[in-house]
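Just below is one structure, and these are the notes that go with it.
Heads up, one of the protein chains got dropped from this complex, but the rest are sitting where they should.
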Amino acid sequence: MIIQLSNNISTEQKGALIASLQELKIQPNEVKTQFKNYIIGIPKSDFDIRLIGNMDGIDDIHRVSDGYKLVSKKWKTNRTIIDLGDEVTIGGNELAIMSGPCSIESEAQIENTVAHLLKNNIKIMRGGVYKPRSSPYAFRGLGMEGLKLFYQHCAENGIKVITEVMQVSQVEEMLPYVDVFQVGARNSQNFNLLDVLGKVDKPVMIKRGMSGTIEELLASAEYVFSNGNEKIVLCERGIRTYENAYRNTLDLNAIPILKEKSHLPVIVDPSHGIGLRQHVATMALAGVVAGADGVIVETHEQPEKAFSDGQQTLYYEQAEKLYAQLKQTKDLVNTF
Amino acid sequence: MIIQLSNNISTEQKGALIASLQELKIQPNEVKTQFKNYIIGIPKSDFDIRLIGNMDGIDDIHRVSDGYKLVSKKWKTNRTIIDLGDEVTIGGNELAIMSGPCSIESEAQIENTVAHLLKNNIKIMRGGVYKPRSSPYAFRGLGMEGLKLFYQHCAENGIKVITEVMQVSQVEEMLPYVDVFQVGARNSQNFNLLDVLGKVDKPVMIKRGMSGTIEELLASAEYVFSNGNEKIVLCERGIRTYENAYRNTLDLNAIPILKEKSHLPVIVDPSHGIGLRQHVATMALAGVVAGADGVIVETHEQPEKAFSDGQQTLYYEQAEKLYAQLKQTKDLVNTF
Amino acid sequence: MIIQLSNNISTEQKGALIASLQELKIQPNEVKTQFKNYIIGIPKSDFDIRLIGNMDGIDDIHRVSDGYKLVSKKWKTNRTIIDLGDEVTIGGNELAIMSGPCSIESEAQIENTVAHLLKNNIKIMRGGVYKPRSSPYAFRGLGMEGLKLFYQHCAENGIKVITEVMQVSQVEEMLPYVDVFQVGARNSQNFNLLDVLGKVDKPVMIKRGMSGTIEELLASAEYVFSNGNEKIVLCERGIRTYENAYRNTLDLNAIPILKEKSHLPVIVDPSHGIGLRQHVATMALAGVVAGADGVIVETHEQPEKAFSDGQQTLYYEQAEKLYAQLKQTKDLVNTF
Partner (left out) sequence: MIIQLSNNISTEQKGALIASLQELKIQPNEVKTQFKNYIIGIPKSDFDIRLIGNMDGIDDIHRVSDGYKLVSKKWKTNRTIIDLGDEVTIGGNELAIMSGPCSIESEAQIENTVAHLLKNNIKIMRGGVYKPRSSPYAFRGLGMEGLKLFYQHCAENGIKVITEVMQVSQVEEMLPYVDVFQVGARNSQNFNLLDVLGKVDKPVMIKRGMSGTIEELLASAEYVFSNGNEKIVLCERGIRTYENAYRNTLDLNAIPILKEKSHLPVIVDPSHGIGLRQHVATMALAGVVAGADGVIVETHEQPEKAFSDGQQTLYYEQAEKLYAQLKQTKDLVNTF
């Protein structure tokens, strides 16, 4: 049950409401976000909603039978649009395209990526400064120094920054230099990290886990929302199956299902999904038809020299062709 | 190694060729199809192809390193187009749409389906008369009686019939009443059935197994081709994963990969794939963008009364909207 | 619902019973096995069992809520023991050990295998004469000639033969030369084959499919039983997962679950399961502790020269050590 509180609810009214919930054996969870105050009631058994519905200080009240509540579409039928400022949004009619290298490698690389994005009117740059790597001996990213350079060049050019945060202790220092925090597949159920990201006022894109279910991805999003941050984006990036012909099995089924169950925008990541450069564009376009609100792709001036993930990274030329096709495809889908 | 024989190769020339292969410890497999004679050479170790390349009676010779040979794109770069007659094809520029009920249930049902297809200019009707069912107590199809009615109504209206064959003993009796034999997911590696279907001159559509790999699907196609039948269609219909939010995980990654590795046309089956009526159209369209040469969908006048698979079956109204969108989408893809 | 009919039920009594079932909208399925006559009633909705329970000609009546009925433990709590004659059984207190090569290759090989089995008092020999192979160009077995030799040498020495049957047309000719028919993983849902094997009076061992569920395996067994053959053995042989460190993921969880849900004996196949010679013995022993009634293992005089599956095949020396450990382990388990 989601109770939307009035902005002018008094302390007494709130106290009375919580007392009533407890009397009905409904566990009350207070949630205060950037936009609104809520109480999420988790009932132990069935109850008569009318006993609460008429109380003072309540704007609205919704039964939500899903395990996740605030991210469910059952109570919020309008789709969430994330506003990054400067007319860059995620979740509206226009496709959000995020492009850039797997890892930030050097200032020169940042500069040539920014130039490529400007040329193509792409507004969001991706790039990792903290890299989760299976082996402790592999390149683990440039860290904060890289992020500062990354952010500075983007900000100067009106480009938004999305980058992965790997642990709680990084959140605060990264905060000024990030437009969207990305939570990687391996951290999709790092609940402490999600808790903390729920307490900042920056959008969070959560990737589905390696073998994450739809339910689990939405429950992870619920962690962020219930801690106070409504600005959440979901990302399908491929799951682990028995098939070895591609890096992961990009699961486009997830896109219509996530959009049916939740009001949050959904991004598709074909680069990690199929993991083969020659098929990234095809899967990106298929993802848009499946309903994706945006696409995150890996691009590099010289993919064969990239520090990581080169085999799934597009050449600028390929990326340019893709951007145009993405727009045409999104235009067609908008007419359906 | 694939050796394409000249049409006028003499018995002596062929004997000499086979003798040379055996001398090189290359196992020779003679293949005679509707169109051409081949010898597939399976070498035990490396060899010098020039020792054979200059022999008489050979049109062409190709090294193919894949496990499958004749279905590989390595030797045949032109895409295969299956001609069903009456200008109905699978694999060309036009999308092959196959539509109809899961099971053939009655003559009335056949009639209203045919009317629906005629109205929408759809040229291939699907419908099962032998149904693989997990439980021995479930409806198992109308059998040959149903097929004869099914074929008669379709033939009278210029519509082609695709239906599932489940075992070797059915092939001969079904042959006159079928335009395309369908091999179901559970029979994807029923090698005896594939052998026999390789010996008839009717197209065969092979569905990927429940947990079939790309390699296995192509090897199954190789069974049909190497027995003499070049008219093969592949079908992606969803794989089994840990995710329970949909019936199967329709794996659209398979489509670009199959088209990269093989010259055979590929069909997408979104009905069995995602298994949820409200998302079938979305996944069908995404499949076309992924490169599918056609779509097979379940439609029914009253899906809620269907004998099987009702929850994934489209209403005629939904199907009509989908047919139009499929054409628009295919038109767009053709420009890419 | 399972109705066990009296042996002396009259035609009139049976007619009256079926009529009553139909009146209650319960679909009656008559089953006549080697041992007993049954009617399996599949109800459309709830009903009052007392309306049937008092009718004449009925020995017993059981509600079975599972999808499978006759193979369920809900109505038959005594475990099924399969008697192969000559005091060889599957499912009793003694472990059934089946050992032999992947493929029957030659008479000499049969002879040395038989000698190995005799020396170790092993009563069941495995060996394939029809081999399901992914590639049409691979060795596909010696066929009936091989089977006759195989059976002759075994019969002369009191050893029972288990071998794979791949298609309906093989059943009749194989029948005199087989003690247990094996249905392979790829045919686990070949319902036509299961139907036919339900009509012969020889035991059938059904392997779990590549990605077969517990429910599906039991439903496949139900096909055999409901066609008239109660002599069924189940076999866990590993499932397909994302993990590539072994050939298949031998799923020992399946053993206690199958024995909880069904009265049928369960065999473990560690050779195909883990697929690595050095770990076959370990997994075989773990399978016995998990509750397996028997073990099927691949052995060969010279595994490195085996026509197929050499890397998972035990040397005779290893096998001998394993047989002894299996007995010790089974003895311990019997005390728990």
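By letter and in written order, the chains are A, B and C; residue numbering begins at 1 in each of them.
In this text, contacts are C-beta pairs under 8 Å (C-beta built on N, C-alpha and C of every residue); 3 or more make two chains touch, one makes a residue touch a chain.
Please read these numbers as outputs of a predicted model, since none were measured by experiment.
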Chains still shown that are in contact with the chain withheld from the display: A, B, C
Omitted-chain contact residue, chosen from C:E164, C:E230 or C:D251: C:D251
Listed residues A:E94, A:E173 or A:E216, member touching the removed chain: A:E216
Residue among A:S65, A:N121 or A:S134 that touches the chain left out of view: A:S134
Chain not shown: contacting residue from A:N192, A:Q302 or A:N334: A:N192
Selected from C:T80, C:S135, C:S226 or C:T329 as touching the chain missing from the view: C:T329
Touch with the omitted chain, as defined above, among A:Y38, A:Y68, A:F181 or A:Y246: A:Y68
Contact set of chain B toward the excluded chain (per top definition): 211, 240-242, 244
For chain A, the residues touching the chain missing from this view: 27, 29, 40, 42, 67-69, 132-137, 166-169, 186-187, 189-193, 195, 209-211, 215-216, 219, 222-223, 226-227, 240
Interface with the undisplayed chain - residues on chain C: 211, 213-215, 239, 241-246, 249-254, 256-257, 260, 273-274, 278-279, 282-283, 285-291, 325, 328-329, 332, 335-336
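What we mean here is this: only the chains that are shown with their structure count from here on.
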Angle of the C-alpha superposing rotation, chain A to chain C, to the nearest 5 degrees: 180
Closest chain to global C-alpha mean, per-chain Cα centroids: B
Same-site or different-site touching of chain A by its copy chain B, using the half cut: same
Centroid spacing, where centroids are CA-atom means, of chain A and chain C in whole angstrom: 49
Where chain B touches two or more other chains at once, by residue number: 211, 215
